[in-house]
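Sending over a structure as structure tokens; questions will come in a sec.
In this view, the complex is presented without one of its protein chains, the others remaining in place.
In order of appearance the chains are A and B, and numbering begins at 1 in each one.
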Amino acid sequence: MNRISIIFLGFIMVLFLAACNSNNTSTGSSDDGLSVNETNGDNGEEQITLRMAWWGEQTRHEYTNKVIEMYEEQHPNINIEPEYASWDDYWKKLAPQAAANELPDIIQMDLIYLTQYAKNKQLTDLTPYIGNELNVDNIADNVVSGGELNDSLYGFNLGTVAMSWDYDPAILEEIGVNSIPENWTWDDYMDIAKKAKDAGYYIDGGLWEDPFRYYLRSKGERLFAEDGKGLGYSDDQLFVDYWTMAKELVDMGAVQSPDELAQQSGPEDSAQAKGEAAGVFEWATMFIGTQKVVDRPMELSPPPGPNVDKGLYLKPSMFFSVSENSEHKKAAAEFIDFFVNDIEANKLILGDRGVPASSKVKEALMDHVSESQGKVFEYMSWVEQNSSTLGAPDPEKSGQVIESLVNIADQIKYGEITPTEGAETFRNQAESILKN
Amino acid sequence: MLKSKLRYFLFHLIVGGFGILLLYPVIWLLISSFKVSEDIFVTVGSLIPSPFTFDNYTQGWEGFGGNSFGVFIKNTLIFVIFMLIGHLISCSLIAFGFARLKFFGRGFWFAIMIASLMLPYEVVMIPQYVIFSKLGWLNSLAPLVVPAYFGHPFFIFLLVQFIRTIPRELDEAAIIDGCSTFGVYRRIILPLITPALATTAIFTFYWTWDNLLGPVLYLNSPNKYTVSMALNMFLSNDSVSNWGAMFAMSIVTLIPVFGIFFLFQRYVVEGISTSGIKG
Partner (left out) sequence: MSSNINNEVVTPLNLGKRKNINNKIRDNLWGYFFIGPFIIGFLSFTIIPIIASLYFSFTSYDLFSEPRWIGLENYKKMFTDDPRYIHSLKITFIYVFGGVPLRLAFALIVAMLLNVASRAVGLYRTLYYLPSLIGGSVAVAIMWRNIFGDIGIINLAITGLGLDAVRWFGDPTAALWMLIFLSVWQFGSSMLIFLAGLKSIPKSLYEAASVDGANFVQKFIKITLPMLSPIILFNTIMQVISAFMTFVPAFIISKGTGGPLDGTLLYSLYLFKQAFEFFSMGYASAMAWVMLIIIAILTSIIFLTAKYWVHYESEGGR
């Protein structure tokens, strides 16, 4: 009994300490998002607090906070409250905030969720701010339009990425390929794969769903129909051809088997990192991370053709959106402009959120970025000249369709179903998901 | 004599050996936290970090955007303390009511309580979030700790089961001696369920420590984040994660939980003997 009392007493003491402590830190709770309208005596400007949310890891949090500081120094009436988390946690936070009308003013947004959040006016249309608060003089039209949906602009593009085949030239040479042939084709690719296999290497980590979208586009088709009500390609043979190729590579032993792939924890123990594979299909901005874990000189190449330019497109890497419930949309737009166009700010950002949208910023950064980033910038400049427009964004239910594609692709690679069966199953599932 | 020595030896051989086997993953985690981040996955089988580095700890402790890991630990401790007080007081009261008192609707409320454990949080969290946002409790600990003061079904049920193992004669004797119902709770039952209360404290501590979804939903400002959220921030979805720092901070955050367990487990097993009442 005595001991319990002592423990309880201890708790209560700590409670008091804690209560004092938490009083200091818990200023400004839920109504952060609402206006804090205090007139600033000096210049009569309105004191504004903006909530800004993003996902990322250590380095992104560090430099974004610095950019915010820089902005607050230049705009003493603006106070930006950061809310950041890891990718998984970020989306768990955002969904209930949307349901409760508590979204932050500035939201980092990804292409796969843009349609979902833009619907029902969670996000505000940025069109009125274009050319005013948001300066787009140095940004290509097709880059800005990446965040467009039904003629409204729901996300401001922070940078672009494109599909690439990133490889280790030394391994290619070892297997008897001195350089990737210019305008290489899928036939060349399969040839190299055979050579790699014969020399005891993998060609890459295998074909997956994003290169499939590239493949469809290079054949003049798309994964989703323009109206988002069904699949964008009518000939299932395209599906069969691509995934047959994927399965052939597995059977041949030229790529990792799906079970081996599943065994990996992350890029750190991938076949590339371990020096077992010549290359990898990935989004160009991932090159920097891959280069870091591979630790041998690597290069970027466009994926195999024909019709590379039809297949490639500039994918918005991420957006800043402004929530509809924000009371300071104009101030939010001004900050986004700073983030995208200010050169000093971008010297901190260094292309971490995608290859900068503004050509001027990109030029200015050239001398400041690392070697691997320089290679990515260079590749993206090439892609800008050799790509087609993004087209309509993915429909609302795209996430579920992609998941079904991934599952079917897995089943094909594991040999559970044939590519022909897969094509039919995928069409049935996708259409039943998309039709309602 | 020899036989008991042999038994003693065998006991430690089996229990200790088995313990090491069970602990292998933890040891692996500890050792990996001293490896260079890039090596962790390459030298999986090796239990000797080479080169040995302390960088993961210094790097991890820095935290994010000016909030060091100390801030996250402090936040979590405050969170835990509020939860501990809430659970220990409310759950023992409620459990005593269910286990010892006869009243109308007891079975009904008990069934409701158990049933409320069976609905996944994912489907109630959105409406609950809306309620707390209407109350203006967002970005504070309130939505996380206030419900603790109204009991937690798991601990209520646990304490009920323990109270039911205590012979009723003890209560009756106390009533005859002039104890009120509350007195029975306070003087008879509470001391006798010390092991279960210690268990409640331990579980509350580390469940709160571990709780990820709650803080993720309700805490917005990074200077209020808890350790579980902070640990996740070492991960990256589109670039290379800082595994080394995450492992290092996982170890650091394990220390308080470990300490609390070591302190409290004594009460789990010594409760009865200190109360001085035999069976």
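Just so it is clear, a residue touches a chain if its C-beta (ideal position, glycine included) is under 8 Å from a C-beta of that chain, and two chains touch if they have at least 3 such contacts.
Remember, predicted model here, so these are calculated numbers, not experimental data.
Within the full complex, the chain left out of the display is in contact with A, B.
The residue touching the chain not shown here, chosen from B:53, B:76, B:140 or B:199, is B:199. Those residues of subunit B that touch the chain absent from the view are 11-12, 14-16, 19, 22-26, 28-29, 32, 40-41, 44-45, 90, 93-94, 96-99, 101-104, 106, 109, 112-120, 122-128, 131, 146-147, 149-151, 154, 156-158, 161-169, 172, 176, 181, 185, 195-196, 198-199, 202-203, 206, 209-210, 212, 228, 231-232, 235, 243, 246-247, 250, 254, 257-258, 261-262, 265-266, 268-272, 278-279. Remark: the residues of subunit A touching the chain excluded from display are 88, 91-92, 95, 98-99, 116-117, 119-120, 122, 257-263, 265, 269, 396-397, 399-400, 403, 406-407, 410-411, 414, 416.
Methods note: only the chains that are shown with their structure count from here on.
If you check the complex, the residues on subunit B that touch subunit A are 37-38, 40-42, 64-66, 74, 77-78, 81-82, 84-85, 88, 125-126, 129-130, 133, 136-141, 187, 190-191, 194, 197, 212-213, 216-217, 220-224, 229, 232-243, 245, 267, 274-275. Remark: subunit A residues 1, 3-4, 8, 11-12, 14-15, 18, 21-22, 25-26, 28-32, 51, 53, 55-58, 61-62, 64-65, 81-89, 92-93, 95-96, 99-102, 104, 265-269, 273-274, 283, 285-286, 288-289, 292-293, 295 touch subunit B in the complex.
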